[in-house]
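Since the structure comes first, as structure tokens, the remarks are kept for the end.
Shown here: the complex without one of its protein chains, the others still in place.
Letters A and B mark the chains in the order given here, with residues in each chain numbered from 1 onward.
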Amino acid sequence: MKAGSNLEKVLTNGTFAVTGELGPPKGADVSVVERKANLLRGNVDAINVTDNQTAIVRMSSIAVGAILKQMGLEPTMQMVVRDRNRIAIQSDIFGAYALGIRNILCLSGDHQKFGNHPTAKNVFDLDSIQLIQTVKKMRDEHKVLGGDEIEGVPAMFIGAAENPFADPFEYRVIRLAKKVAAGVDFIQTQCIYDMDKFERFMQMVRERGLHQKVHILAGVTPLKSVGMARYMKDKVAGMEVPDEIINRMKSAGKEKAKEEGLNICVEQIKKLRQIEGVHGIHLMAIEWEEKVHEIVERAGLLPRPEAK
Amino acid sequence: MEKFEPTIIAFCCHFCAYTAADLAGTMRLQYPANIRIVRIPCTGKIDVRFLLEAFEKGADGVYVAGCLEGDCHFLTGNLRAKKRVAMAKRILEDAGIGGDRLEMYNMSAAMGPRFAEVAREMTEKIRQLGPSPVKRGKTVAQSDKQALPVRSSE
Partner (left out) sequence: MIIAEGKPIKEILAMIEPYDKILVVGCKGCVTVCSAGGEKEVGILSSALRLARQTQGKSLEIKEVTLERQCDTEYLEPMRPYADGYQAILSLACGAGIQFVAEKFRKHPVLPGVDTQFIGVTEEQGVWTERCQACGSCVLDRTGGICPVARCSKSLFNGPCGGSKRGKCEIDPEIDCGWQLIYDRLKELGQLEKLEIVLPIKDWTTSRDGGPRKRVREDLKI
């Protein structure tokens, strides 16, 4: 075991993993965290905590991670390189480990122009792949980037994100290979709607033997309405939504849209389980956390292995 | 009270606007004597500096008259002029003179009546706007017995 986290154990045992996501509040209100976390309890192996996602200031992921630990849940701390330099990053990794956090997801971070503080200076001292290298060096070589020995090694299970559909498509597998070379242990993808294109991606992954070097969790997001489906297709960078899905959501009409969205989601999970190299799913039920239990149950993924 | 008679400079291109002005004269069309015409080979010769200098020298209004778009004798001179006039309007606005004291018009050589119409239109517009703020400023300055602004260049 590299870190000994619950997520690592589930994946290493070969059990199909389920991770969830929690977006912290835009303030210091802990009750929001508690409410969302309790909806995910028992339904997922680890909970991703986003880090000032879309550059909107929210409670820090390290703090929320610590709160989840106190609640007896397992966090995956997301860390972006947009806001912190290498000094702050390494310091936060020490702190996160000390607070019991064992999973980290290394990300670039949305540009601050999208958020509520567009005039801020951005950092990007490291990029996301260099962050993976940093965490690996701290864990395996027991050193910080500058070379000093570490007093108390933060042994983290290292994750990263990959978007199989972002441009340029041909390059995405190469970028995944780079992350593997940098030391990543698990990957969570952006939410998948186009199964065929994802299968093609996974084929390229298997051709390079990457599926044996890294655990890939496919991203899944249940659709709530045809409007949401269209928005994802047109406005979100790197998102592919086949017309077939849009039509299904449209045909369902207003009353049945949510039901159909959940149906599609469960079907997708079942299909993903069949793809060789996919070791789990990352369920992002954005502002719909109350449906996570139903989705995971209908997909036949309950009960989750007990975290010891 | 004396009616304010504006001083208006019209930069007219030789091939269209100036010829139209000539035609207006031949047709004995009436247009205000406030217009002082400056003939240029093409409105593409217009530089933002000439337009600003006209106001510095006391013009109440300025316009640039060129060929119809697509018919410029030098092909795109009037399109360049359009952009420069737009820039000069912004500068005049920022300087407190008012961008609406400067305009661009397009006409063909045969449009004598249009030339006269533009001349009347512009004169009336500037009359409504009143004397250039520069002159109003000069009045204030003179009453304070300050020296008039002098420009020197290297």
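Everything that follows uses one rule, which is that a contact is a pair of C-beta atoms (placed from the backbone, for glycine too) under 8 Å apart; a residue touches a chain by one contact, two chains touch by 3 or more.
Values in this document were obtained by computation on a predicted structure and should not be read as measured data.
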item	value
Displayed chains contacted by the hidden chain, counting the whole assembly	A, B
Listed residues A:A161, A:A229 or A:A252, member touching the removed chain	A:A161
Full-complex contact with the absent chain, from A:A182, A:C265, A:V278 or A:V296	A:A182
Sole residue of A:I129, A:I158 or A:I192 that reaches the chain not shown, by the stated touch rule	A:I129
Touch list for chain B against the chain that is not drawn	47-49, 52-53, 55-56, 91-92, 94-97, 133-134, 136-141, 144, 146-154
Footprint left on chain A by the chain that the document does not show	82, 86, 108-111, 113-114, 122, 124-130, 133-134, 145, 161-163, 166-168, 171, 174-175, 177-178, 181-182, 190, 237-238
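We adopt the following convention: only the chains that are shown with their structure count from here on.
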item	value
Chain centre separation in whole Å, for chain B relative to chain A (CA means)	65
